[in-house]
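Encoded as structure tokens, the structure appears first; notes follow it.
A single protein chain has been omitted from the complex, and every remaining protein chain is retained in its original position.
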Amino acid sequence: MRYSAFKIFREGLTGNKGWTPAWRDPEPKPEYDIVIIGGGGHGLATAYYLAKEFGLRNVAVLEKGWIGSGNVGRNTTIIRSNYLLPGNEPFYEMSLKLWEGLEQDFNYNAMVSQRSILNLIHSDAQRDAFVRRANAMFLAGADAELADADQLRAELPFLDFDNARFPIKGGLFQRRGGTVRHDAVAWGYARGADARGVDIIQNCEVTGFDIENGKCRGVETTRGAIRARKVAVCVAGSSGRVMALAGMRLPIESHVLQAFVTEGLKPVLPGVITFGAGHFYVSQSDKGGLVFGGDIDGYNSYAQRGNLPVVEDVAEGGMAIMPMIGRARLLRNWGGIMDMSMDGSPFIDRTHIDGLYFNGGWCYGGFKATPASGMCYAHLLARDAPHPVATEMRLDRFARGHLIDEKGMGNQPNLH
Amino acid sequence: MSQVNRIKGGLIDRSTEISFSFNGKAMQGHPGDTLASALLANGQRLVGRSFKYHRPRGIFTAGSEEPNALVELRKGAAQEPNTRATVAELFDGLEARSQNHRGSLEFDLMAVTDLLSPFLSAGFYYKTFMWPRAFWEKLYEPAIRASAGLGQLSMEEDPDCYDKGYLHCDLLVIGAGPAGLMAARTAARAGVRVILADEDFVMGGRLNAETLEVDGMPGADWAATVVAELAAMENVRLMPRSTVYGAYDHGIYGMLERCTDHLAFSGGKPRQVLWRVYSRHAVLAAGATERPIAFGNNDRPGVMLAGAVRAYANRWGVAPGRRVAVFTNNDDGWRSAADLVAKGVEVPAVIDTRDAPAVCDVHGARHIRGAAVMDTKGRKGLRQISLIDGQMIDVDCLAVSGGWNPNVHLTCHQRGRPEWRDDLAAFVPGRDLPPGMVVAGAANGAMTLAAALRDGVAVTERLGYTDTGDLPRAEDEPRDGAPIWHVSQSRARAWLDLQNDVTVKDVKQAHQEGFRSVEHLKRYTTLGMATDQGKTANIPALAVMAECTGKTIPETGTTIFRPPYTPVPIGALAGRARGRDFRPYRLTPSHRWAEANGATFVEVGNWLRAQWFAREGEQGWRDSVDREVLMTRRSVGICDVTTLGKIDIQGRDAGEFLNRVYCNGFATLAVGRVRYGLMLREDGIAYDDGTTARMGEHHYVMTTTTANAVTVFRRLEFARQCLWPDLDVHLISTTDGWAQFAVAGPNARNLLRKVVDKAHDLSNEAFPFMGCGEVTVCGGMPARLFRISFSGELAYEVAVPARFGNAMMGVLMEAGREFDAVPYGTEALGVMRIEKGHAAGNELNGQTTAHNLGMGRMVSRKKDCIGNVLSHRPELLREDAVKLVGFRPVNRDTGLIAGSHFIGQGDAVMMDNDQGWMSSVAYSPSLGHSIGLGFLKRGDARLGEILRAVSPVHGREMEVEVVPAHFIDPEGERLRG
Amino acid sequence: MAEYTLQAEPPLAGTKMEIAGVRLWAPADLALVSLALPLGREDAADRAIKSAYGVDLPEIGRSVLAEDDTRLIRLAPDLAFALFTHATPDAGRVVAQRLNDALYTTDQTDVWVALALSGPDARRALERICPIDLHPQVFGLGHAARTVMEHLGVLILRTGEDDYLLLSASSSAKSFLHAVEVSLHNIA
Partner (left out) sequence: MIIHHPLLGPRDAAEFVYLGDAALIDRPDWQAENAAEAFHAYGYLRDNPAGVHQELWYHEQGDRSWLVVTRNTVNHEISRVELARDVARARGRGR
């Protein structure tokens, strides 16, 4: 079924009785060419691009709960490509370009809104680092724009320019950055993949891998064994748990990241604002809630909930930078589990087990990466060669000493 | 008399009349009123508009679960959007306004969306607005945003202050209704520390809203006597107006106390206090929330929850209507009818979905059995209801009861799942409660008064707190019911989520489109996402979904309740940490001197440091900085460098310890000598640098960079305790203890000779470069002297106890007067270190190795040290790695740009041609042109080469020449002189 | 006679006020010296303490008053502080000599600043910033704890029934005073 204004109009006149399921609810088949473990944004995008770009349709996506129940369903919805390092920036820029055409591509309005993202600058050293990054973005074909304090004062008069502990000295804009309605991304990809023949199987948890002589032949699930030529793990947040079933230790720790939304408010924020001297970033959703977040709690956790110190820390950052939000109320606060990698950058790679592939380590930057991650993983699965923008996202990079460490924090995941 | 609906009784002070306004209209109420009760008393039924369709909305509940009656309170910067009128305490002068309408509340222009509702069903926006692409941001989205949202922020800084605090107790009782009061009393009498918190401003919970008796007295009176007993006990803390909003790990609870929200003016005191309550145990006695039944047009003002209707009558002396019908599926609804009649309100009918005898006698009311309300009329307020059998009844208020849901929210904050109880047709707390928490009363499914009282005692005793007193006498009032969730015969839209306009049809459509998991349902329809978090909507919607799927409600699922229980202002979560109080300030010892001498300050972490010292006549900061550099290099300059981390390291194994934490050797450092040290992280990346001085046989003083002072200390403690626990090493920070000044320049020694006591020989022979020692200054003041140089000049750092630092700065300047000594700030410091080619934060950025920094040979292969092994990984030692080198502009008039990238002559400006970046730049007044440090591929082998430094973000590029990083005195003659 | 002399300017010198019935002041001339117990030579260190001060080192988290009014505060297995009144900037040397160098000493006098609070509501004010439980049954006389208040590291001591001594870093003395002052104002 193709969605359109006309379709809505016709359904509206006939009592909205003609809508059909956005995706089927198939029983798992005994065998697929490719089984993707994880019905999150990345897994569904991978399936979509496998079918659409590489013509591989005998594909299943296995999801232990409901699709989109992982981090694509609980994030702060930001898209951007303002990275520094060559191992990252071309990948995220490709992702941003994919976002730009995504809705027309999969015929689903995910409310991609390029309302800009701003990183505030509070010191000269920070400005030097942002200039370097802005130029790296240009070199990779992305957009970037430096603003001085006066310009920001005119554009965002509600920021605290006069009484701030860490004065605002300027900012780095990426105007093409913005936000996306996160759940819709999962649904759009699922619907698109389903329409192209991919089986999306919910409530199907993988309990083991069928590995023989160094080759992965399929998976055990709560709904029976499923054989596959290739098994693609795509379960960021749970990577450690799932890959342990294949006997692998990863350069990843699982950490909880909290996110926050306020009650609905009439429009106050034009775009995404990031306060680097504190730990706070914020945007406003189409429904009016201020959606914000900060640092991870900082300890290993699979609990999908956090604790008060970070809640307070984030609120302090918010009040420090925009004290007008003091009377806005926090409505909901949730936690998601992040694959925090050892250098803050992800992996899209084969493993040492033949037929077993791994996508993970997204830290808390996975949402914006969804389209490119799907595209690059699909490329790897279909061609057995990395996509040109994902050549450095390898598991062996630490052994080689090839680090993609944007923040320069080293092998301590909770600092990335 | 504006209070047309005021009836007798209630816990309000009728002797005092207070004035308030709603949408500018003056109204009156009494102390004890909420804004909602006062609005109802004044006959104001229409109070707001719904989120999506802008449908008229009235007051629906009498508590914090309110989905409809959201208003803006106060004005100007104090404007407070989305406040529930049902919990806003009335005060004299209160100004309230309705929100979310264009034009007046009565004639909201946006109400046109309601006419388009067939086209705006669940998830419609995912299916359209995609063409043309550019229209989304420009047209569709702004329109959606403007119509969405609810209240308005003032856009001004929150004028109130907030505070936080910590409370500790043995038992936290959450909710001061019958169960909570009994729990608190039991534990209090047992002598343990008790905190009793309730979100209401009057303790007693439902007892204040009911006509039930305890121990032979009215419930509210009984509650007051218990509260009085507790208030007199030293081990009890009563906290009304305090909402426990979150249950966090290990018995930590978040609680918001509203201190001045019920006052017209805060008097400069915190508006709210955010308490973290540390409690061994908690009794959750949060009561229950009534749920509605969905039927056609059930969203009109005048349709209310039955328990709320009787609360208004009993507690506030307000009749929400003049003719009030009751629609119920359970016994409890009948009590509303009976209480209203007892207060003289006309109740034309009690419509019970059950075909069963009357629960009690309701004078004047028809009992309509096995019936249901199907539709309503009344555009801005209820006028008439029609039943499924076709009969119509004129009413202006309909009290609806669909049963009660235990308030299990806090039991789920640690991911516990509630369990379904068929006899109650409701979820009750599951077994997986937050550790230390027990649940009592209606929250635990003990739905009658007597049961709640019993339960409050029982759960507390189970925690080990016992009281031998008698259980208060009360009755078990009838609470039977038979669930019905929506009236299937209704043809008109039947609302589930009143705020977000989610109807039964929307749920059915979500099912039809495959959004069947509860989470999909919520996300697709926005059910339960409004400010009330679906407190009244979620369970009925779940029931509708269960009907569609043919499963039971528990099979269909439950949603996860997350903190906060009710919304918490961001201002309260931030507390005092805002504006200049966001983080503490650290001041250098000479701060006062600097202030008095024209310093401009800059934030360096939490420190404020003098950036430069402007003199009269200087046109801008560059003038000052150039002068400071030139005067220092020409004669002598003084800079407060106290912010560098200082760690006192003592112990028999201190030398060995240092040898392991620095990559270069420290084993051979002699007493009285200083050495530069480079520290790596264990992953082999350069981490921090500084000097360490050997002050005595077993005594060293380490300096770290300002930025890393805290983390270096932490890492050293890790090495000491976890890696080599049997080394005798002891660390203590002395950063704040010593005021340390760099005295740099050709006249540094001459100046210091005037200050350091004569007994100390400062000659080059006696106190050479990289020497150190304890000295006295100014006639016996203990001091430390280090001959080290960051500027490249003949330089010393002299340290005195910090309390003498301000005076010391003055003395140094006074002694330096004959040399034209200048104070210099961080800018001049930065210029001189770039001139000298020293790496600083921009170079030691956590991404560079000793190899990159040109210090690869310092990493000794002959000993173990942190980072040694991993620093030798192949790709970190690549032959084409970037190397730190100097740059100068080919056109000397050009200013370099930090952050520019290096591109070869003739190469395209793109990533594949990127050869490195400029990390630091400065204008060198010594050389008369801009200079830079940067990282360039194979940089050390490319001296003399001409490259382009491009900065596309500035739209600029310039030619630069690769030069050695030492721009000044490359042989180091000055600093050894 | 030296040409120049140095005047001491302790960051909170002269602080003295009463808010909410609580007296708040900065005690003058407090000296603080850290005492680290050499590994493997703890017994000798203990003996040196005993002979110098006439008391044993207290348990961790406790302090004792020695005969000369020096307060010995035990912070960790191998670390204690000696807190005493001493105006001249040689407290470290004085203590080291007294202990016969059996412990590693570091003068901490200028690293810290002190604020004293006294009054029945002192605890209620501290409740706003102090995360640890100061209830008299839990935090008894002489108890000592290092913790964090308003982002500042603080060593808190209970020196009397309603008396507390708070020590924090000297560089952030003003923020420290502000934090305590605001706490008092907010309960007044």
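By letter and in written order, the chains are A, B and C; residue numbering begins at 1 in each of them.
Just so it is clear, contacts are C-beta pairs under 8 Å (C-beta built on N, C-alpha and C of every residue); 3 or more make two chains touch, one makes a residue touch a chain.
Worth saying up front: this structure is predicted, and the values here are computed from it rather than measured.
**Q** Of the chains that are displayed, which are in contact with the missing one across the whole complex?
**A** Even though it is not drawn, that chain still touches A, B, C.
**Q** Looking at the full complex, which residue from A:I79, A:M324, A:M342 or A:V389 touches the chain that isn't shown here?
**A** Of the listed residues, the one touching the omitted chain is A:M342.
**Q** For a quick check of understanding: of A:G218, A:P251 or A:G408, which residue touches the chain that isn't displayed?
**A** A:P251
**Q** Which candidate, B:D215, B:D249 or B:E961, sits in contact with the chain we can't see?
**A** Looking across B:D215, B:D249 or B:E961, the contact with the absent chain belongs to B:D249.
**Q** Which parts of chain A are in contact with the chain that was left out?
**A** 238, 240-241, 244, 249-254, 298-303, 307, 309, 342, 398-399, 411-414
**Q** List every residue of chain B that touches the chain not included in the displayed model.
**A** 248-252, 276, 278, 414-415, 435, 653, 682-683, 710, 714, 717-718, 721-727, 864, 868-870, 872-873
**Q** Can you name the residues of chain C that touch the chain not displayed here?
**A** Where chain C meets the chain not shown: residues 60-61, 75-77, 79, 131-132, 145-148, 153.
Just so we're on the same page, only the chains that are shown with their structure count from here on.
**Q** Please work out the Cα centroid separation of chain A and chain C, and write it as a whole number of Å.
**A** 49
**Q** Averaged over CA atoms, how far is the centre of chain A from the centre of chain B? Could you give it in whole Å?
**A** 22
**Q** When the C-alpha atoms of chain B and chain C are each averaged to a single point, how far apart are the two points in Å?
**A** So the centre of chain B lies 32 Å away from the centre of chain C.
**Q** Please output the residues of chain B touching chain C within their complex, sorted ascending.
**A** 163-168, 193, 268-270, 273, 276, 278, 576-577, 581, 583-588, 592, 606-607, 642, 648, 650-652, 698-699, 726-728, 730, 732-739, 754-755, 757, 777-782, 800-808, 811, 814-815
**Q** Given the complex with chain B, which residues does chain A contribute to the contact?
**A** For this pair, the touching residues of chain A are 3-5, 7-9, 11-13, 15-16, 19-23, 25, 65-66, 68-69, 73, 86, 89-90, 101, 103-104, 107-115, 122-123, 125, 127-141, 144-146, 158, 160, 163-167, 181, 183-184, 187-188, 202, 262-268, 278, 284, 286-288, 303-305, 307-308, 311-312, 314-316, 318-320, 323-334, 399-403, 405, 407-411.
**Q** Give the list of chain B residues in touch with chain A in this complex.
**A** 51, 78-82, 118-119, 121, 124-131, 133, 136-137, 141, 144-146, 148-158, 160, 162, 164, 246, 248-249, 252, 254, 274, 276, 413-415, 505, 509, 512-515, 517, 519-520, 523-524, 526, 529-531, 533, 562-564, 567-571, 573-575, 577-583, 585, 602-604, 681-685, 687, 841-842, 845-847, 870, 873-877, 897-901, 909-911, 914, 917-920, 950-954
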